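A single protein chain has been removed from this complex, and every other one stays in its place.
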Amino acid sequence: MEYILHLAIIVSIFAILGVSLNLVVGFTGLLSLAHAAFYGVGAYASAILTRSYGWDFFPSVLVGIAVAMFAALLIGLVLSKFDGDYYALASLGFSAIVYSLFLNWRGLTRGSLGLPGIPRPEIFGMSFSEREFFLILALLCLILVYAVSRWIERSSFGRVLKAIREDERALRVFGYRTLLFKLAVFVMASGMAAIAGALFASYTRFIDPNVGLLMDSVLILAMVILGGMASLKGSIFGALFLIVLPELMRFVGFPDLVAAELRQITYGLILILLMLYRPQGLLGKYKL
Amino acid sequence: MKISVQQLSKHFDGVHAVDGVSLTFESGTITGIVGPNGSGKTTLTHLLSGVLPVDGGAVVFDGVELTRVRPHEISFYGVTRTFQSVRLFEQMSVRDNLLVVLTERGVFASLFERHGERHLKRAQELLLRVGLSGKRDELAVNLSYGQRKLLEIARVLAMDPKAVLFDEPFAGLFPEMVKIVVSVIKELRDRGVTILLIEHNMELIRELSDHLVVMDAGRVLAQGEPDGVLARGDVIEAYLGG
Partner (left out) sequence: MDTLLQLLVNGLVAGSIYALVAMGFSLIYGTTRFFNLAHGSIAAVGGYGVFLFSRLLGWPLWSGVILGVLCAGLAGWALDKLIYLPLRRRKASGMILLVASLGVFTVIPSLFAIAFGTHFHNLIPSTLISVLRFGSVVFTQVQLIVLGSSVLVFAILVLGLRFTRLGRVIRAGLLLKGVIAAIVGGIGSIPGAILGGFLLGSVENLGIWQIGAEWKEAIAFALLILFLVFRPEGIVRRR
């Protein structure tokens, strides 16, 4: 039972990441591999504030969101100079830079030693350290993120994002300053990713630079593509599928020693197979 | 809303696509632009609509120097266009293709706007006008070639323009569709809109143009009253020779 709770929490956290990345990749067509970096920023911000400065969880998350959004603003500005393939590569580069920051800014992050002893959240005096309660917290965050994303999707802004994905140059002729829209969605998505990061840090109670790793960006992207581009519901399924599947594999008897690598291979293979046989994913109506 | 083009030029790798072109387009008139392939007609529309930056010269519209205006703002002055290679938002519905042109342009404004009754009504009107009302929920990518061109026309109307640049709007259309487009263009002209019409179909050019410009190798070869211009020796030469 504990195990299922654990899985549910992890799935919720990654679902938040999937839904938010979908706004950028699925709706706007920006192939960003930097998403995990903002997740990492949120994790570190919240961890540092709660563990070293005794902040409450909620305010620490707000700071995490703010820092991630600021970073996204800067990174997004640079990324906007690129398009298509180069965008992906550049975002990959930023992912690596942020990882490097986590690793080397030892004064702030303790580098590869990581940050242990992150407290479980306490909000308005209520403690969320029990798994059941934490799951509720995680689900509430997911619902919040999902609701905001749906709202974005249904607004005129959402329609503009899709048009950017379809033909940005033509859209500009009709009076849209597409750069601002791209920046806006990138920044909003990064804020959501930061929430996931803060949740993760508080749940696992320990983080290290690997939290912002490129591989996680690839994983999240796989979730978005698998679930279906521009399908927010799909991203939740994508998260469910890609978290649960490797766990099932463990039951089938794959050695734990190579578990991490096998997981990577699974994700990579799924991406390749999806591209070959079903680029629109499970619930998506839009092909990459 | 006169468009005044002054010494406009654009070159690519040393080739002058548009070479010192000066023209005037009056409001409430249709100016046809013809010429052999590569004569610079489409490049001219790209320059006028801000898709390409100019290398030299100026475009003045309604007293505003469009060449100094940021590309995405050109439409604010009422200039709109169709594309020779029809550029629609493929994986969006016909209705959404129009809605995106009818709704708020600002980031914050659009974030807090949900399309309302009046937007939907307007979209429906426009689709009716071009004969696409049955295709409202169809994805643009699934439309036939002719239907795609009609959608582009509807999109132009949605912009409520003061000037329209039509780039080969009739190519590949069935006769019934041609009639629709002809009536739309005439209606715009009667409303006082300044119209540029690039077209290869000479019959339609003769029927529609109040004024005709012939381009060749990036320059204006001749201009004037359509029948007169088309009878000129050097114009015929350009078409046969090119």
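Letters A and B mark the chains in the order given here, with residues in each chain numbered from 1 onward.
Everything below uses one rule, namely that a contact is a pair of C-beta atoms (placed from the backbone, for glycine too) under 8 Å apart; a residue touches a chain by one contact, two chains touch by 3 or more.
Model, not experiment: these values are computed from the prediction.
Engineer: Specify the shown partners of the omitted chain in the complete complex.
Structural biologist: So, taking every chain into account, the missing one touches A.
Engineer: Pick out which of A:80, A:204 or A:264 touches the chain that's been left out of the picture.
Structural biologist: A:264
Engineer: Using the document's contact rule, name the residues of chain A that touch the chain not shown here.
Structural biologist: Per the touch rule, chain A residues meeting the hidden chain are 31, 33, 84-86, 88-90, 92-93, 96-97, 99, 214-215, 218, 221, 225, 258, 261-262, 264-265, 267-272, 274-276, 279, 287-288.
The definition used in the following text is that only the chains that are shown with their structure count from here on.
Engineer: Taking each chain's centre as the mean position of its Cα atoms, how many Å separate chain A from chain B?
Structural biologist: That gives a centre separation of 43 Å.
Engineer: Which of the residues in chain B come into contact with chain A in the complex?
Structural biologist: Residue positions touching the partner: 49-51, 71-76, 80-81, 83, 87-92, 96, 99-101, 103-105, 107, 109-115, 155, 159.
Engineer: Spell out the residues on chain A that touch chain B in their complex, using ranges where they run on.
Structural biologist: It is residues 152, 154-157, 159-160, 162-163, 165-167, 169-178, 180-181, 184, 285-287 of chain A that touch chain B.
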